[in-house]
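As you look at this complex, bear in mind that one protein chain is not there, while each of the others sits in place.
The letters A and B name the chains in turn, as written, and every chain counts its residues from 1.
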């Protein structure tokens, strides 16, 4: 990448940080809105009081849901709402006029908010860690090394899904509402409310190959040491497969959508 | 701000409600795709929230003292509450927030009716009532399955807690709306509320410590789903009933006062 490109991305990063700071109140509300795993933690901890549920005891649930909270904070984006708004209001035209790819723009804006988001979420996570008495992290060096790419891939999966759905705004008026449908499935199937390994037999196997699980449940289980090295590698492989599929759909939707956008002259 | 009570005010507010309902229904019929995006998807969303309950029963014979059909009864009440939230509270609050942001709330304030009544009837999504209707059916089926024959007293208690639950739901909506006067960014409070509402799936007795207090007195999901189910099963005591009424009163009065103060600070965005 040339120096000019890097400078542009740097400028976008600074813009993203400034925007995140300006909207810090809403960022905080978002962090709070994604504390759902922590409430699930309290709930499952109470249910496991009389003995373990499946292969999760109280400490197991603590680890799982704290990790789920952290992974969720680090893997979110909101490009679907931005894109939906920009397409409907025609503000996308201004982005298209810039010598930076609009998708690169959104990537930088979303990434730039991560540090502040982490800063806002960290006190919550630390408080929970102190109250529950800590969590266990994998001691397997292979799993630990794979946790980083698994997290990056989880972020990419979320971003590309949002991009693909956001592109529907080129044709539909309620594209952002469709994302609610996706999130509805995600909450249940990704292991956000309950680890998918506890699902009834049959449902568990299906849930664990879907992209929802690849975007949350897998990195979480990897992080807290519930997967063998072989399972970890298989999980990364599955993440890559979904990345290609969803990325392909997003690219197609973007290209077709731009043509439609140009056609009605926004 | 004084509502200015005068002769015929109640009648006019009722007619306002009727006219707004008519308008929203007409708009909803314009987009028939709403049957799918709001009605069916909303129902699927709520039923999906039951999965963790199923998981719990896979490994336990009861959840905090509640048997499977008792939880089905509770789920019925959850569907009723969640449907009302999606059909009435959420659309009205979101619409009013948009109007605050764009400044068209001006026209709402210029009407000779209580501004809060105007805001709370600003929009209505009839398709979401599918969820509420399903909830009513679920409640009836579960009551039959459990072989319950509630007494008049129990039905009275049910009516009281249901009204309390719906009122506090509306009061929470008013509080969110008031907050968005202060800072536009607080508009995504509605999504926080939606997330939280998921925990109304569980009987309040599951929760311990501060979270139990929060779900009983601050965001009273207990009043919305656990208490109605308990009132039919027969486990609702006087203390809980009084607590529900007290919490609801406090929330409603608080919301009204805070709303009045928020309105005074309205700056009428100029676009």
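We adopt the following convention: contacts are C-beta pairs under 8 Å (C-beta built on N, C-alpha and C of every residue); 3 or more make two chains touch, one makes a residue touch a chain.
By definition in this document, contacts and distances are computed from a predicted model.
Asker: Out of "Alkylation response protein AidB-like acyl-CoA dehydrogenase", "ABC transporter, ATP-binding protein", "Imidazole glycerol phosphate synthase subunit HisF" or "Spermidine/putrescine transport system permease protein PotC", flag the one the UniProt entry gives for the chain missing from this complex.
Answerer: In UniProt, the chain excluded from the picture bears the name "ABC transporter, ATP-binding protein".
Asker: Looking at B:12, B:60, B:212 or B:256, which residue reaches the missing chain?
Answerer: Of these options, the touching residue for the absent chain is B:12.
Asker: Can you tell me which of A:18, A:91, A:148 or A:260 touches the chain that was removed from the display?
Answerer: A:18
Asker: May I ask you to list the residues on subunit B that touch the chain which is not drawn?
Answerer: Those residues of subunit B that touch the unshown chain are 1-2, 4, 6, 8-9, 12, 15-16, 18-20, 23, 26-27, 30-31, 102-104, 106-107, 109-113, 115, 264-268, 270-271.
Quick note on the criterion: only the chains that are shown with their structure count from here on.
Asker: On a C-alpha centroid basis, what's the spacing between subunit A and subunit B, in Å?
Answerer: So the centre of subunit A lies 29 Å away from the centre of subunit B.
Asker: For subunit A, which residues count as touching subunit B in their complex?
Answerer: 23-26, 29-30, 32-34, 36, 39-40, 42-43, 46-47, 50, 53-54, 174, 177-178, 180-181, 184-185, 187-188, 193-194, 198-200
Asker: Sort out for me which residues of subunit B touch subunit A in the complex.
Answerer: Answer in residue numbers: 33, 37, 41, 44-45, 48-49, 51-52, 54-56, 58-60, 63-64, 183, 185-189, 191-192, 195, 198-199, 202, 206-208, 211.
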